[in-house]
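Of the protein chains in this complex, all but one are displayed in their positions.
== chain A ==
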Amino acid sequence: MALDSKIPQGPIADKWTNYKNHIDLVNPANKRNIDVIVVGTGLAGGSAAATLAELGYNVKAFCFQDSPRRAHSIAAQGGINAAKNYQGDGDSTYRLFYDTVKGGDYRSREANVYRLAEVSTNIIDQCVAQGVPFAREYGGLLDNRSFGGVLVSRTFYAAGQTGQQLLLGAYSAMNRQIGRGKIKMYNRHEMLDVVKVDGKARGIITRNLITGEIERHSAHAVVLGTGGYGNVFFLSTNAMGSNVTAAWKAHKRGANFANPCYTQIHPTCIPVSGDHQSKLTLMSESLRNDGRIWVPKHLKDVEAIKNKTLKPTQLSEEDRDYYLERRYPAFGNLVPRDVASRAAKERSDAGFGVNATGEAVYLDFASAFMRYGKEQAHVKGLDEDDDALVKKLGQEIVKTKYGNLFQMYEKIVDENPYETPMMIYPAVHYTMGGLWVDYNLMTNVPGLYAIGEANFSDHGANRLGASALMQGLADGYFVLPYTIGDYLSDDIRTGPISIDTPEFEKAEAEVRKNIDHLINNKGTHSVDYFHRRLGKIMWDKCGMARNAEDLKSAITEISELRSEFWKDVRVPGTENEFNEELAKAGRVADFLELGELFAKDALQREESAGGHFREEYQTPEGEAVRRKEFQYVSAWEYKGEPKDAILHKEELTYENIKVKERSYK
């Protein structure tokens, strides 16, 4: 199978415009005869559903949550990038493109990334027009902040709830179309298969999570905006329900799965507190604008802190190791996520972790309090030498910037982060890998599209902060609605797709068979029991640092765990009712397959790139060693068992950017 990325010809800056000028369009009258299914209602799915409906298509949208507003995009905190250059600090479309390709460790597709940077400015205009209340300066204009891996301030934000505000914007656009009858919304519905007719994606099979009913839905095209698969690690910052099922079923129906091993381990999360833990909580990267990361310089101080005979605030500046500032003076605390995470692991592994488990570092705001406080005292004509006053003034400023995050931290950890530094540790957060798509965001299955985190295309081996929101909305609002027209223009005479065909019947029968097995298995252990064990294998052997030996044993262990799961899982209740355990069982069954492909991909990629760090490929200083021979996308074709998947390579060429060592020193 040859992978055709369908990148348009011509200079990179003109590709998207020229392409849009020449693709086929569907006239408004014909759009009324075309149905599109959108699965997932996060930033990508929600914005796509709304825009397709505005254009005139009949949209059926699906989410497993009780309302489209609850998709996990809601939890994104820090911000959204756009090359507006409102700050006049040298930003441009090219610079956003450059930062994103470099940040992704030269493993993303140039043309897609350039387009993303190009449409980024439209997103901000669009969202403001929709009434998204971004943070503003006193002059009434939009405020920006800075994120990791860049040297400009291009991140727009709404306190620590940017994802929430953007998602509510997309949700409101959907609501308008639901009200007009152009979107038919299916809440609490889970997609359990894609249906192909004559090789084209023509529908899906869903389960109504309230009644258990299995339903057939047809359309002329199917769009998956179903997010990432970080929950394969059990513990992650993803929501409990976030899953790979839709993407995995698409993979099993022929869609290639690209770069599954590219996972983002986010450096600033609240450390694990015990075995009972069900999920991890992110502390936004934006905190690294103002927080400084450190561990004690001496092991004796680490011990004293662990024994509670020393408080971190008592440790003098000379006895602290601000290791990011030390190792990466140019970017300091704002190095990209992969670099910051590995550095935290390096210090913790060396014994400098500051909590009971030895897996935590400090994120300290003391100097930010004083810096902001001094400025405030100066503005207000107060005593700049009164440290207590300055600290208080500074804390108020920090509270307006990150108040909700500080509150969240205090509630979880039971410590006041205004008085003592936060403790943080890396956690699984985002997956750069996903369904392989071409420039049109179509998978290799005709009529099946993947957008947002569910696809692989824009972030390479590492995503920069505040770029997920940008990509989700770019795909949904501005890219897919154009490119899908080119495909659907062939369908204007097709007429409605029937659900009474052998293809739908067969797919439905398979779904039912799977459910019957799970319900009637009556094993001894709950779904979570297996999920936790899978997560442990993934974290220990496919986590922040990987090596061939561990990956090989992970493949064996996951495959064994999968057989054990099918023999011994216990799903209570019946299939004809609200049954969360049944829904979870289906999702974990798919994670147990994906996990193996993930390890296989990580084993095959003999280099370190972005979030994928192979211990065999590092410099003596512990920096990643990328290898030219791996400058390609790994797209895996399903062939039965994950171990039998076949690798297809999409070579990556860089014509507008010089591939060089990725240095943040």
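In this text, contacts are C-beta pairs under 8 Å (C-beta built on N, C-alpha and C of every residue); 3 or more make two chains touch, one makes a residue touch a chain; residues count from 1.
To be clear about the criterion, contacts and distances are computed from a predicted model.
Student: UniProt protein name for the omitted subunit, picking from "Succinate dehydrogenase/fumarate reductase iron-sulfur subunit", "Peptide/nickel transport system permease protein", "ATP-binding protein" or "Heme exporter protein C"?
Tutor: "Succinate dehydrogenase/fumarate reductase iron-sulfur subunit"
Student: Looking at A:Ser108, A:Gln161, A:Asn333 or A:Ser608, which residue reaches the missing chain?
Tutor: Looking across A:Ser108, A:Gln161, A:Asn333 or A:Ser608, the contact with the absent chain belongs to A:Gln161.
Student: Thinking of the whole complex, not just what is shown, which of A:Ser5, A:Asn30, A:Ser153 or A:Gln277 touches the missing chain?
Tutor: A:Gln277
Student: Which residue from A:Glu318, A:Asp414 or A:Glu629 sits in contact with the chain not drawn here?
Tutor: A:Asp414
Student: I'm checking contacts with the chain that's been left out. Which of A:Lys6, A:Arg176 or A:Lys391 qualifies?
Tutor: Residue touching the chain left out of view: A:Arg176.
Student: Using the definition of touch stated at the top, determine which of A:Thr51, A:Thr263, A:Asn455 or A:Thr483 touches the missing chain.
Tutor: A:Thr51
Student: Quick one: say which of A:Thr420, A:Ser489 or A:Ser526 touches the chain that got left out.
Tutor: Within the whole complex, the residue contacting the unshown chain is A:Ser526.
Student: What residue numbers in chain A mark contact with the hidden partner chain?
Tutor: Missing-chain contacts on chain A: residues 47, 50-51, 54, 65-70, 72, 74-75, 84, 86, 119, 122, 124-131, 133-142, 158-159, 161, 164-165, 168, 171-173, 175-176, 178-179, 185, 187, 210, 237, 239-241, 273-274, 276-279, 281-282, 407-408, 411-412, 414, 477-478, 481, 524-526, 528-529, 570, 572-573, 577-578, 580-581.
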